[in-house]
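For this view, one protein chain was removed and the others were kept in their places.
Entry: subunit A
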Amino acid sequence: MSGNAAMETKSTSVGTIEVSGVSHDYQTTKGKVAALEDISFSAPAGKFISLVGPSGCGKSSLLMVLAGLMTPTRGQVRLDGRVTSGPQPDQVAVAFQDACLLPWRSSLDNVSFPLELRGVSRSEREEQGRQALAKVGLSGFADRYPRELSGGMRQRVAVARALIQRPSVLLMDEPFGALDEQTRMDMGEELLSLWDEIRNTVIFVTHNLTEAVYLSDEVIVMAAGPGRIIERVTVDLPRPRAIEITETEEFLHLRNRIWRLIRSH
């Protein structure tokens, strides 16, 4: 299907992330604070990985390091074996906490913004933008401004904008954090069905454990003060996953285990 061209990744073999010895210190008036301390992990290509942990555990900071938006005090990030510095828009897309849409642009112009930055022609932008909007179920909302959309719709636009970059790595920073529980789970379900077609590497930051287990192949559990990884929990639930899976014993067992890990630190 040519209609899917905008959503396909370049290849399934790219998108491997290796984080080695990443530490990040903040300088405050009370001295140095270690936001991240000696974080190392690798994410194989095509895996959905969640970062969970209490606020202040540095999960969002870690994501910003992966995005190249924050340079860590020590350590490095490799993308497909290559040490990166700064944003990598050709490979990495970021979906931010609050949709981060440009308020003066319509949905369509927001979605095609990354293409505009790369100098893609107007007609090509419009075509790809409309396809991306259709993917997230917003075909009829191309001309709406962000303020005319609901929170869930705004987040959908943000997801479409991230996917239009055809990223081999998608970084998501609590993208559904501001939504109500019902919408949040709906969005999770939609994200999974989109991802089933793309199968790129996703790093998903959340504090919602149900969401983390439901979406992920692996949940990385972090603790605060200093921000560090305390456990990596593999989620070997079968895919594709329907929302009902969240009621199974296996699911609840995993979820509770992660919950206890977080509480014990």
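Heads up, the rule we're going with is that a residue touches a chain if its C-beta (ideal position, glycine included) is under 8 Å from a C-beta of that chain, and two chains touch if they have at least 3 such contacts; residues count from 1.
Methods note: contacts and distances are computed from a predicted model.
The listed choices are "Peptide ABC transporter", "Sulfate adenylyltransferase subunit 2", "NitT/TauT family transport system permease protein" or "Xanthine dehydrogenase family protein subunit M"; the UniProt protein name belonging to the chain that is not shown reads "NitT/TauT family transport system permease protein".
Within the whole complex, the absent chain has one touching residue among A:F96, A:F176 or A:F251, and that is A:F96. From the set A:R105, A:H207 or A:H265, the residue in touch with the chain omitted from the display is A:R105, counting the whole complex.
Residues 67-69, 87, 89-90, 92-94, 96, 98, 100, 102-105, 113-114, 116-118, 145-148, 165 of subunit A touch the missing chain (whole complex, contact as defined above).
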